[in-house]
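Here it is, the structure in full.
A protein chain is absent from this complex, but the other protein chains hold their places.
Let's turn to subunit A:
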Amino acid sequence: MSLLEVKDLKVRVEDREILHGLSLTVNPGQVHAIMGPNGSGKSTLSHVIAGKPGYEVTGGQILFRGEDVLEMEPNERAAKGLFLAFQYPVEIPGVTTWNFLHAALNAQRKARGEEEISSPAFLKKVREVAKSLNIPQDMLKRGVNVGFSGGEKKRNEILQMALFEPAVCILDEMDSGLDIDALRIAADGVNALRSPERAMVVITHYQRLLNYIVPDVVHVMSKGRVVKSGGKELALELEESGYAQFEDAA
């Protein structure tokens, strides 16, 4: 069974239709890249999969391991293993990162009927995960994303991804706001989490990121549809010829 299946998805925001029947099938172990110009609906797709309020689904389906995702609350989706790495992670002053992660992890475990993890056990676990990703321990004690650099914020997202061990990770414009060194560090983190059971959907409009996170499948989005799919060479082709050729196809 495929992990994530988007079928003929139609989405409106207020009076405007943003996605006009989008389909996508993601299998375990795969990395899919979704590329496209600004305004093509890439972020809308990631938000709707994760359940952000403010979008109206007027048609189609999203299935996660065969289950209807649109029927689930966003936190249920998270507990079942859907993770969205945000383009702009928010700041939560006064809440330490490790407290936040502990509360979130336990909420997920509880939703799955698993036992909650105690503070000492959690601390040990989060320290190990941080160490494996070369994330300084100091970051765990700071307020969630408060005063973090762009690179630190993205690494915090990857830390959470590693900690929650989701089945599907959607990375929304992970490269935005990162210099080349920060980008490489973030990409290393993502690559470390690739596994035969896990799938990733990498949303970006630059090919650059895909030099570091090499995809199995590349989709080109334009005006709310997938207009072309192919192997990793499609990304390179785009780099040379740009998105303009697809504008007409849409």
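Throughout what follows, a residue touches a chain if its C-beta (ideal position, glycine included) is under 8 Å from a C-beta of that chain, and two chains touch if they have at least 3 such contacts; residues count from 1.
Going forward, contacts and distances are computed from a predicted model.
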item	value
Absent chain [UniProt protein name; select from "FeS cluster assembly protein SufB", "AIM24 family protein", "ATP synthase subunit a" or "HTH_3 family transcriptional regulator"]	"FeS cluster assembly protein SufB"
Residue among A:66, A:94, A:113 or A:147 that touches the chain left out of view	A:94
Candidate in contact with the missing chain, chosen from A:29, A:74, A:151 or A:177	A:74
Absent-chain contact - pick from A:24, A:84, A:174 or A:227	A:84
Missing-chain contacts mapped onto subunit A	50-54, 73-75, 77-79, 83-84, 86, 88-90, 92-95, 99-100, 102-108, 111, 118-119, 143, 160, 164
